[in-house]
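Take this structure, written in structure tokens, and hold onto it; I'll ask about it next.
Excluded from the complex is one protein chain; the other protein chains are retained at their positions.
Entry: chain A
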Amino acid sequence: MSHSILLVDDEEGIRTVLGLSLADAGYNVSVAATGEEALRLFDQSRPDIILTDIKMPGLSGLDLLKRVKNIAPDVEVIMITGHGDMQLAIQSLKQDATDFITKPINDDVLEIALNRAHERISMRNQLREYTENLENKVREQSARLVEAERQLAAQQMMDGFSVGLKALLNAMDSTLGGVFNELPCFVAVHSRYLEIIAANDLYREKLGNLVGHQSWEAYYGRDKDSNGCPVLTAIREGRGSRTEEMLVDKTGKGIPVLVHTAPILDNDGEVELVLEISVDTSEARRLHEELRLTRHRYGQLFDEAPCYITVQDKQFRVVEANRRFREDFGDAVGGFCHEVFVHRQTPCTGCPVQRTFNDGQPHQYETVVTSRSGEQYNVLVWTAPLRDAAGNITEVMEMSTNITELRKLQDRLSNLGLLLGSTAHGIKGLLTALDGGIYRLGSGLERNNTERVHDSYEDIRHLTDRLRKMVLDLLYYAKKRELNWEVVLASHFAPEVAALVRPKAEAQKVRFTIEVAPDAGTFEADAGALSSAFVNLLENAVEACTADRAPDKKHAVHMAVSGLPDRVEFCITDNGVGMDRETREKLFTLFFSSKGAAGTGIGLFVASQTVQQHGGSISVGSEPGKGTTFVITLPRTLPDSAKSEPRHPAPAT
């Protein structure tokens, strides 16, 4: 007995005395004064047994126990405890300590504890041998059997074999849970002339008494030579084999089997007999088929489900991805979800996979992901935990449904609803005003009141303009427009827009000027849509001036165009009434009109929509009483999303 033992105690006396007596008892002893030192020694020499004091400064015995069990669960650890450490002792047993002994150490008690450790070690070794060497055992056992059989007549051999097989099966029983015992085996012995000379009961019962018949007769679709049975192969090649075959039972029904053959050689080394063992695999095959079908179904479900499905490990690495996911996001397996799916370096905040790993519950999450072709999708993500047999969450499945279209539709529908509801009010006002115009025109004509006639005619003209503009804005928004884009020269675009607004500005006595920097350059835009957006913004500026009642103020609107490497900036400044903060923030929302009955509330909304569609942005600075500045920034190159429609051939501006 030369087990190695590591003795750990902070008291030198105990180390010396105990060390000596352990060495006397034949152990290979190493000693450590602290838990930390013990860990180091443990790593180097891996002793079989550790004998450690439970209370030590620094790493305690209990900590040491946990650490070494973590590294090597098989190591036997005996705890040395003082009086009154019972609680610690029990804790250590819970942590799988072998035993504990109390100070002062009684030699007998120590011996009992050590014996217990030995028992555990040898039991474990046996167990390991059994499990690890089962295959060897089977081989050994069959070799032994075959060896024995050589000496015996065929029938005797059968008996011996049955016993051996039973023993073998019993030995395997513990690991395979008895399944093997239940499996029916057909056993037969064949002569070298391909004649069945013995068969076991089950063989005779199921396949019929074929003793004296030809070896291949029990097989389905096998014959004498060109398509010989496994027995023939064993005779010809002189060695055993394992093949899947089909046997035919008494009633002519097929039985799928796994056939093992073993040739038995005579003293000259020639094949004399062939042992044939067939295991009925129909149940196994049925289960296998069922499994295959289920797998196939799940596989199909996984691939064809109308969503993106991935399975991820704790590091958010994609372990599996379904076909749809792979189509839109590339072969993601092995990559990180946040990289492949969302194009981020770090996991998303609020990651539902993380949450499911944490609490085992399914979670929902809505986010925007980018496909490999650069398209953005709104997705609704569901997660579900995947557990192993022990119930631990090993992976999380993530299912993401593409709700981009739904979101777009929702946005559009809610905006349309808002639009209709709110324009209704504006239209009612306009209709009332038109009623008024018509009444005044009619009554003016009746009374020969030329002044009223002229005035009401002017009013009707203005009102009709307003109505037209409102209806056009409405139609513009109600119809989804694709950009009919072309390359636009800023130095042409700006004066063209200015020409549309200037007459109105001048009629209101507002000075209107523009200035285009030489570096303004070109940009890609739908000139038609964009110019109505600019007209809206510029008219808004002019109206801000006319609404200003400050006396003697010279009102002016100025548009400055300048170029940056990747974008063009339009800066529209007025010195009109200005806006407070709330007005500024609500400015681009639908139907917010600061102009009372004069505004439809759609103009600026449509303008900002158009600019956004171009991938640009509008910012506003304003101060009540001082004026307002709009800065419209447009990229020189349209984003891909805006170019979904093929470019229309359009004359250059």
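For the reader, a short list of remarks on this structure follows.
Simple rule for what comes next: contacts are C-beta pairs under 8 Å (C-beta built on N, C-alpha and C of every residue); 3 or more make two chains touch, one makes a residue touch a chain; residues count from 1.
Following the convention adopted for this analysis, contacts and distances are computed from a predicted model.
Comparing "Response regulator receiver protein", "Cytochrome C biogenesis protein", "Heme exporter protein B" or "Probable peptidoglycan glycosyltransferase FtsW" against the UniProt entry of the hidden chain yields the protein name "Response regulator receiver protein". From the options A:Ser45, A:Asn227, A:Thr243 or A:Thr432, the residue with contact to the chain not on display is A:Thr432.
Among A:His3, A:Lys103, A:Arg323 or A:Arg452, the one in contact with the hidden chain is A:Arg452. When the full complex is taken into account, the listed residue touching the unshown chain is A:Leu463, out of A:Ile277, A:Ile309, A:Cys348 or A:Leu463. The chain not shown here is touched by just one of A:Ser45, A:Asn106, A:Thr346 or A:Ser443, and that residue is A:Ser443.
In the full complex, chain A contacts the hidden chain through residues 424-426, 428-429, 431-437, 439-440, 443, 452, 455-456, 459, 462-463, 594, 596-598.
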